[in-house]
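The structure is given below, and queries will be raised subsequently.
Just one protein chain is left out here, and the rest sit where they should.
Entry: subunit A
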Amino acid sequence: MDVLDLARWQFGITTVYHFLMVPLTIGLSLLVAGMQTAWVRTGDRKYLAMTKFWGKLLLINFAMGVVTGIVQEFQFGMTWSAYSRFVGDVFGAPLAMEGLVAFFVESTFLGLWIFGWDRLPKKVHLACVWAFSLATIASAYFILAANSWMQHPVGVELVDGRPRLTSIWAVLGNNTTLAAFPHTVFGAFAVAGTFLVGVAAWHLWRRSDDGPVWRASVKFGTWVGVVAFTGLAISGDVQGKLMFEQQPMKMAAAEALCHTEQPAAFSVFAIGDVSRPDCENVKSVTVPALLSFLAHNDFTTEVKGIEELVPLYQEKYGTNYPVDPKLGELSGKPIDYVPNLPVTYWGFRLMIGFGGLAVGAGLLVLWLTRGGRTPRGRWFKWLALGSIATPFLANSFGWIFTEMGRQPFVVVPNPSGVDGVWMFTARAVSSSTPGEVLTSLVALTLVYGVLACVEVFLIRRYVRAGVAGVLPARKPDDDGSRDDDRDDVLTFAY
């Protein structure tokens, strides 16, 4: 493998890994803030128990999210230096803003929240968790603005062969960002909601103590999941329509749509090898005219297929890569404008499918546990635990589809944007040696793998322990609030 392949695998692995922790952090932090608010307002100890239990899981997860995020901040320069030079004038700004506006708030107020239970007045302490959770959402906004610019570059002019920022408002208000941001945040809430439902339903199944805590968590989680899923469907539809307009090849690849159709049918699933752009040997189960509607809100319009799109790309961006030693094996070779079809086709379907499973499982659990009942069968345990994985899978497949669907470009040309503001992924990579990148790829994958096992081990342990693991037995004089005189022992210490 050459540097390009190694660098792509490395970025893919580290990003997918990072994005296992991120949605849980974003979603769960805001839900924990809500639980703590309920406790402060009502004084009901049930809500304190919820805050402590889910808060502990949040922290175990957050630690991993932070450290894997550090790698991302440097990886652009390390393995994608040519890209960084090309887009730095635009791309660096949201990244720096994310650090300055969101990361500082997040990290500082999280520290205050963890260690401030007995040091801060109740309401100030509550404000800390809100500051922290809102900052996680703000950071998502900035990084999505950066990513969306790669998918749909706006707000720039071309000077000396490099895009130069002309309007930061255009970048922050990119319609791709405005669609991707709610989609991602709702995806995060789907993760957190399903996590609540799955863990709490499992505790109900095994008749754990603190039943009210688990029942409240199931209810809370399901409603969060339902709202999130509705939001996902709406924002996903908006995003899809934008994609048809801005990245027609990605949407054709999502459907493995070979020939232009009018009206176009939506493929539910396919039997056979979808990797061939001529659609030979593929049987697809379709819903007539639905794709036209998804693309243009109209059941009769035409949707362009891969075979018709490829010549358009070839005409505009060339049929062969230039002869340039920096392009490595690809120098002078024909450009393949078709993304990896099995990945885009199945990634898109798995994203939708697992998303649907997640909300379906949540609703099912809520209905099964109505009015204080709990099913006793083992199947209920597997339903609860299995549902936890589904939104994580949906998120990963969604991002894999988004990112691999834009290949071979790293900056996708904007059909209505400035000419020349686009970049091939093959062009973007650093001039490192394959040995360097292979070393880091192996090292990061191994370390991430070990840490993933550790995190799952810890989360499992704290989930099993339930409320008792995080909220010690109540002393007679303890109402859960801070005690102004007690200064000798910290409430929490590493």
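Definition applied: a contact is a pair of C-beta atoms (placed from the backbone, for glycine too) under 8 Å apart; a residue touches a chain by one contact, two chains touch by 3 or more; residues count from 1.
FYI, contacts and distances are computed from a predicted model.
S.K.: Which choice in "Na+/H+ antiporter subunit D", "Sulfite reductase beta subunit", "Cytochrome bd-I ubiquinol oxidase subunit 2 apoprotein" or "CoA-transferase" gives the name that UniProt lists for the one chain left out?
M.R.: Per the UniProt record, the undisplayed chain of the complex is "Cytochrome bd-I ubiquinol oxidase subunit 2 apoprotein".
S.K.: Just to verify: which one of A:152, A:203 or A:427 makes contact with the chain not shown?
M.R.: A:203
S.K.: Among A:35, A:97 or A:257, exactly one should touch the missing chain; which is it?
M.R.: Answer from the full complex: A:97 touches the omitted chain.
S.K.: Which of these touches the unseen chain: A:262, A:281, A:297 or A:433?
M.R.: Hidden-chain contact among the options goes to A:433.
S.K.: Touching the missing chain, which residues of subunit A?
M.R.: 44-46, 49, 59-60, 62-64, 66-71, 73-74, 76-79, 81-82, 84-85, 87-93, 95-101, 103-105, 107-112, 114-116, 119-120, 159, 164-166, 168, 203, 206-213, 430-433, 435-437, 439-440, 443-444, 447, 451, 454, 458, 461-462, 464-469, 471-474, 487-494
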